[in-house]
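A single protein chain has been removed from this complex, and every other one stays in its place.
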Amino acid sequence: MQAWIEFGRGPLFRLAFCLMVLGLLRVVVLTIVGIAEAYRRNSDRIVPWKAIARQTLGWLVPVRRLLGGRPVYSVTSFLFHVGLLAVPLFLAAHVRLWRGAVGFAWPALPQRPADYFTLLAIAAGAGLICGRVFHRGARALSRLQDYIWPPLLLAPFVTGYVCAHAALGPKVYQEMMLVHIYAADLIMLTIPFTKIAHCVLAPFSQAVTAVAWKFVPGAGQEVAATLGYAGLPIWVANSRSAPAAGDKKEALVK
Amino acid sequence: MNRVYRLKFILWLVVGLASAVAAARFTQGLGAITNLSDPTPWGLWVGFDVMGGVALASGGFIMTAAVYIFRLERLHGVVRPAVLTAFLGYVAVAVGLLFDLGLPWNIWHMIVFWNPHSPLFEVGWCVMLYLTVLTLELFPVPAQEFSALAKVRRILVKGRLPLVVAGIGLSTLHQSSLGSLFLIMPYRLHPLWYSPILPLLFLISAIGLGMMMVTFESHSTAWLYRRKPETEALAPLGGAARWVLLLYMATRLADLAIRGQLRYLVTPGWHMALFWLEMSVMAIVPAILFSLPRVRRTSGGQWAAAGLGVFGVVMNRIDVGGLAHLSRGNHIYLPAWTEVAISAGVVAGATLAFLFMVERFRVWEQRPADPLADPHKLPEFDRVGMTWLGVPAIAGRMVYSLGFIFAAALGLALLAPQPAASRGVDPQPVHRARGGAILWIDGNLDGFGVAFPHDRIVKRLGGDTSCVQCHHMNLPRDRASGCYECHRDMYLTSDAFQHDWHASPEGGRLACVQCHPSQPRSAAGAKPCTGCHKDLTPAGATIPVKHYRAPGYVQSMHVLCINCHVQLAKQEGKPDFARCVTCHKERRGLTDSGDTTARPDAVRGILLPAMTR
Partner (left out) sequence: MKAAILTDTTKCIGCNECAIACKKANHLAPDSPRRWDAEDGLSARNWTSVVEGPNHTYARQQCRHCLEPACVSVCPVGALSKTALGPVVYDQSRCMGCRYCMMACAYGIPRYDWDQAVPYVRKCILCYDRIRTGGQPACTEACPAKATIFGDRDELLAEAHRRIAAAPGQYVNQVWGEHDLGGTSVISISNVDLSFLAPEHPAGSAPLPQTTALAMHAVPFAFTGVVAGMAGLNWIINRRMKRQTEGSDE
């Protein structure tokens, strides 16, 4: 058991961490190259930088989304992200491990706030799982990895909290630690290759859409005509006056 | 899948691994990732990357000589790839040298500070000049694609003959001077390799190698890109190589005979085995193979014979560079996997550059087809939008980059075990436990300790006669010495014997001979401690004293207590009895990162093994 723990936080951790950093670098570089290529191929080279920046920031800060459809879900998601970043990076025990490994460190959270952040992340994560499972729309859009990720992300939090607080025997403690370490390793190994890569790709996703996806002038009318709706009014993106009758076209033209 | 595509993926894997090793090389120094040592300061990087690399690049001057000096027009088709290989080979040598040099950023010192007595100085200058010549010889090939460079290209093509002649002169010099490097080591190189005509031997073998390398490379790339092999044109090259190899063998054996060292050919041992293996692979077997018309006239035969010879000559360079040296003391040099990784990475990088060049420019008469363009393959569509995705500008970049980062991460994970910045465990002197019936055990006085119910445990273990169950070694005239007397450091092993104290005025004032009556300066003849200290270990002590090195305080306490606690917990069915909190009532608060008293790294190494025992 001890050997497995040492392996998990020794070589396996290093592999996972290096793969995470290099893998994220890779997707960033590939995305930028992809954007550049798409830009070069485009006939229309107008890029709405301002709109891209506005939308990116809008997704980052939940204030705007509060006014949208699901305020509770937005806030929960935001809090979940806060806990998710604060605890692994600023827990005193983690900071100390860093110092042992690389020789430098950064200020750590005091124990009490760190505990609160952990509990916050666990609670918010549980909320998000419920939100996904019990909402029909969300269920329809979810892939398998959407169900796997939240519990996987929560596993190190739960085991870490238990290890830090419960009075356990050495054996149970080690088992908890094992789960804690291997779950964290698995997360880091898979981040660059799954949807969690949005942690670095988020600033680019709006740009990819804006640069790579263009419609020829009058595309809306052509699509409508093909579908047999010629002559009906067409809903234009970013306008609030959507006609009630054009539901199908809306989805298509957007 | 496509051959080129697969090969490139493997090459990127190798380059990725080498990048990780390179990072470690430049941050931690040569000692961390090589097996080099003070008695064996040169190794694989000199033998293979530098000497082997220069030898492998000899095809350039052989082919330019054959085509532009001797006007063998039949070989015109292989000149360009040969010059390209030579150019990339020398670039690889330079890159490999940057890894091997201790201070690679000072490599330009050779231009400023001269020492013409040094063969290495001459090699360095020749390599620099020849690399310039090769660049000028090669430049017309890429310049073909850019109309702006047409003028420069015309001048270079016109001035080719002087370039070729200068290149041959420079190559002759440094191919042989690589042998001169070792002339100064008659006491290091084995007599089977050391010879005053080492430069000549190096030159002859380089000429043979150049011919074989061109053959080998031509057939390998023909297979790779499914081109028609140039078997007809290359057949006379094999025939010539045979004569060169025979000349080499004759020269080498004659040299051994003249120097009177023939007896080593039959003196069994590492060097004899190495010599015969090397000679067979580099000269004897290829010479025989090239003499058989059936081998010389078929592409497979040419490929095999040339490949064997190439391998053999490179082996010869590695032998001279390190394997054939007389061992000094117990030091035997074998390259570490990290050294092999760097060498392989440099070769892989050069190969990728070669493949890039032949795909982009007219190195051959006809550029090979795009490796990803398979005429039998249907176009790929995006699964969501059903739009044609087209061929990406950088073919296969998704897969290549994935291979690269995976290999690099694997390398970094394998390389890190050396704590680059850890200071290890600092000494922390132990203070005695205070108290009476209940002792407060807190060796480093950091406030986190254990209240040890000494009297209660004495009672439980059987009263006054139970001391020996824990106190296993006593100071002179003492009945039960405290643990801290010998276990004097929290985490480090301490010396329970104190050699110097016994000789000091405040200590025993003993003369050396009182303890060491016979052999001076050695522990072997010393008197045992119990010779003077009759009551050092009390009668009936349960913990045996094996030596006078006392483990750290924390470890000693844990081993002493936990073993009994675990047993009792099982016997009496009280699992709580063996838990940490039974004794450690206060949890060590992990409050801030500036806390220096708690040492998780030390605790990890000492506590947990003790607990799982």
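Going by the order they are written in, the chains are A and B; count residues from 1 in each one.
Convention: a residue touches a chain if its C-beta (ideal position, glycine included) is under 8 Å from a C-beta of that chain, and two chains touch if they have at least 3 such contacts.
Only a predicted model underlies this, so the values are computations on that prediction, with no experimental measurement involved.
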item: Left-out chain, listing which of the shown chains it touches; value: B
item: Residue, one of B:Gly77, B:Pro142, B:Gly169 or B:Gly239, that touches the chain absent here; value: B:Gly169
item: Per the touch definition above, residue among B:Ser37, B:Thr493, B:Thr542 or B:Asn563 touching the missing chain; value: B:Ser37
item: Option from B:Asn115, B:Ser147 or B:Gln571 whose C-beta touches the chain left out; value: B:Asn115
item: Hidden partner chain, residues of chain B it touches; value: 26-32, 36-39, 41-42, 65, 68-71, 100-104, 106-107, 109-110, 113-122, 124, 161, 164-166, 168-170, 172-173, 176-177, 180-181, 183-188, 196, 199, 326, 328-331, 520-521
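Keep in mind that, in the parts below, only the chains that are shown with their structure count from here on.
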item: Geometric centre distance via CA averages, chain B-chain A, whole Å; value: 40
item: Chain B partner contacts - residues on chain A that touch it in the complex; value: 1-2, 10-12, 14-15, 18-19, 22-23, 25-26, 29-30, 33, 37, 92-93, 95-97, 99-108, 110-111, 167-170, 174
item: Chain B - residues contacting chain A, complex; value: 20, 392-394, 397-398, 401-402, 405-406, 408-410, 412-414, 416-417, 419-422, 575, 578-581, 589-593, 595, 600-601, 608-609, 611-612
